[in-house]
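Structure provided below as structure tokens; questions to follow.
Note that one protein chain is taken out, while the other chains of the complex remain in position.
To keep things simple, chains are lettered A, B and C as they appear, and every chain counts its residues starting from 1.
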Amino acid sequence: MNNQMSVIVRTITRITYGLTIVFGFYVIMHGHLTPGGGFQGGAVVASAFALLLVAFGTAGLKGKLNHHLLQTLEEVGALAFLGLAFAGIGTAFFANLLANSGAVFGGAVPAGPNAGVLNSGGTLPFMNWAVGLKVMTGIASILIAMLIGLRKEAAE
Amino acid sequence: MNALTTHAPILIIATPLLGAFAAPLIGKLGWTVRTAFAGAIAALTGCFAGLLAATLYTGGGAPIVYVLGGRLPLPSGLAAPIRIMLEVDGLSAFMALITALVAVVAVLYSVSYWKERSGGALYDSLLFLLIAGVFGLVLTGDMFNFFVFLEITSVAACGLIGFRTWRKRSSEAAFKVMALYTLSGLFVLLAVGLLYGQYGGLNIAYLATNLGGTMVDRVALALLIAGLAMKAGAVPMHMWAPEAYGEAPAPVSMVLVANSQASLYALFRVLFTLYGQSLSAAAVGWILIVLALLTIFVGVTMALVQKDLKRLIAFGAVSQIGYMLLAVGVGFAVLATRPDFGLTAITGGIFHMINDVACIGLLFLAAGAAIRASGSRDLHSMGGLAHSLKGTTVLFAVGAFALAGVPPFNGFASKLLIYESTFQLSPVLAVIAVLASIVLLAVFVRAFQAVFLGPRLIARPEPVPWPMVASMVVLAAVVIGFGLFPGFFIDKIVTPAANALWSGQGDYIRAVMGG
Amino acid sequence: MNGIDTGFGVWNPIAWTLLFAGALVIAWVFRVLGRSDYKRGSEQTKAFLSGNEEPEPEKLHVRGDHLYWGLVDGLAGYYRRIRAVHTGVLSDYVAWFVGVLGVVLIILALVR
Partner (left out) sequence: MMHIGNLPFIVAMLLVILGLYALLFKRNLIKMVIGVSLVETGVNLFLVTLGYRAEGIAPIYTHAPTAVSQVLPTPQALTLTSIVIGLATTALLLSFAVLVYRHYGTLDVTKIKELRG
């Protein structure tokens, strides 16, 4: 059974899915400055996977994403988030370890309206990345699992 | 106060969460490593819970507040506490002890419960997620996180109920339970939203200082009562409970009972700490009492006619929830006048929580062992298992007698407190409670006779592996220990918990709000 | 310390357990003093069923669903109704839930 969609859908997908992924990464990256964050960005990235799945069917993802890789990455994201929360336990669980420390994201946050200082936020950007990783892989594996399940139904 | 003690409240939640996230990765290293890891996580969680309880009980029962990502006191200039907080008082610590007991026993039992050794990592993951959720439910100090943990337990619990996807009935039970859990969770969230809209805060202590018994508060209370009583399994909203307990794997059934009790805990917390006397307590108390009587009565009578062993025990579990609801309902009904028997009733109800989880847990585990050994769960086709499973037989009998309130087991001790105190409010309540206990004894005599006595109907039952026996022995030790020394345990752990409900509202609020 | 004093009654499990144990010991003594001409596995242990042959033990076993049939039969009306309530249909469960919510809501709104 050919479960790919029409050439129009496939072409549009080829053009847009990369953009969608980049936009998702942007949303994750700027999570501590603008609306969005790990979950939203991760969901956007996962929607690119959904687009691929819809346009090309499960065959379109063969070799690109496999279930074990997704699951492992999801666990890594979750553990990273928990690890960052544990890292602050010198003060309290979830304490922001890096805030105002001057390291990569440790820049001081200016008070009041500003143009957006990316290297601020302390551990928050890292947490956003951890959550983003977990969400994008988690939703992708849900989509793949369900689509495979439904295809199996249809084939029977 | 050392660092471990300070951080104990969050470590109790974070450790099983770590277990849940790491289990699938660790699982790739093989069965031995996976099992050792699960055991270590469970043992560590148990230690933290014990540490927390010890700190609290030796510290005079003053609530412990843990602020995530910061410290008390509140930043100046804020009217409401906005940080996420855990607040542990006598009752929370007591519930944490129950959950820790259940967690350790469930993990130990699960080691050899599964006959096939693959796929167990996901099971471990969900089990730890459920345990973390239950711990969160009983330790959290703010309403929204309460909802979050409620949903975590829902998702994990339903994942476990439907874990055996190849079984027809598991999927059915999981779908129904999930739909109902989600709905109850959403009603709780609606109530939380109402309270937030009214008072601009989510912290329980902060809300408790502000609640005034307006119509919005009443609507929120109704939503909370219905949602939480549903999740606790009160009749007539109990229909999911026999399905959930009955279709889940045996150790999960036990954790689900603890989960229901956590919902019950939340209901008590909402009533006594959040609302207290800001509304007519007698009416709410009587709502609980009516629900409780229905639960006790319908639970035992339905258990009498079940043909499926686990479903029978599940209806027994439903009826026991009624006893706790009855006792604490009586306590709440007389909160304004504060006669002596109110505190006695609450003490009995809370003492019955740990007794119930030990007895019901023991019964579920023994039934799980019997079902695993015989390959059947139909009372009609089982029989004569006592010939080959001697240990399990004795343990099942202990659990059954204890649950039915036969002296000298622990169920009798707590039920005596409930009978005597509810009798003071209305003799009818005590009479129904006693009668239901007698019927419950009959129910378990029937189950015992059908499964264990008689000639060998099951040709060659499988032997029960030692970790399963050991976990049941732990519960049996609790059952007998609490039965023989009830005074000691009531004094040490139950009284602080009961006092936290009966007269602890002020302390609970002061711990966060100061003053 | 050991027992419970509810204020209305007292329960001391250790004392009662000792009492039970004592009763069991006395019962055991009586059993030991029993008849010495009793032989296991002989005619004496056979059940006497009005002179009929004793059936196979598998047929004698009272199975789970046969126990208490009299009680259940006596309460047939109650059980017919209460089992009909447990329909197993999710919509009904939701209906009960929403119904209880409505009742609680009305009570709380009316009672001051």
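Quick note on the criterion: a contact is a pair of C-beta atoms (placed from the backbone, for glycine too) under 8 Å apart; a residue touches a chain by one contact, two chains touch by 3 or more.
The shown structure was predicted, so the numbers you read here are calculated from the model rather than taken from an experiment.
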item: Which displayed chains the hidden chain touches across the whole complex; value: A, B, C
item: Candidate in contact with the missing chain, chosen from B:174, B:413 or B:472; value: B:174
item: Touching residue (missing chain; options B:155, B:434, B:453 or B:513); value: B:155
item: Full-complex contact with the absent chain, from B:242, B:348 or B:496; value: B:242
item: Identified contact with the non-displayed chain, of B:190, B:283, B:473 or B:513; value: B:190
item: Of A:18, A:102 or A:149, the one touching the omitted chain in the full complex; value: A:149
item: Missing-chain contacts mapped onto chain C; value: 83, 86-91, 94-95, 98
item: Absent-chain interface as seen on chain B, which is shown; value: 82, 144, 147-148, 151, 154-155, 158-159, 162, 165, 168-169, 171-176, 178-179, 182-183, 185-186, 189-190, 192-193, 196-197, 200, 202, 242-243, 246-247, 305, 311
item: Chain A residues that touch the omitted chain in the full complex; value: 33-35, 39-40, 43, 112-116, 139, 142, 145-146, 149-150, 153
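Criterion: only the chains that are shown with their structure count from here on.
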item: Topology of the chain contact graph, where touching chains are joined (line, ring, star, complete, other); value: line
item: Separation of chain A from chain C, taking each centre as the mean of its C-alpha atoms, in whole Å; value: 56
item: Gap in Å, rounded to a whole number, between the CA centres of chain B and chain A; value: 36
item: Multi-partner residues of chain A (each touching 2 or more other chains); value: none
item: Contacting residues of chain B [partner chain C, same complex]; value: 175-176, 179-180, 183-184, 187, 215, 218-219, 221-223, 225-227, 229-230, 236-237, 239-240, 279-280, 283-284, 287, 298, 301-302, 304-305, 307, 340-341, 344, 379-380, 382-384, 407-408, 412-413, 416-417, 420-421, 423-424, 442, 445-447, 449-451, 453-455, 457, 483-488, 490-491
item: Parts of chain B lying in touch with chain A, wherever the complex brings them together; value: 7, 10-11, 14, 17-18, 21-22, 24-25, 66-71, 84
item: Chain C to chain B touching residues, read off their complex; value: 1-4, 6-9, 11, 13-14, 16-17, 20, 57-58, 60-65, 67-68, 71-72, 75, 78-79, 82-83, 85-86, 88, 90, 92-94, 96-97, 99-101, 104-105, 107-109, 111-112
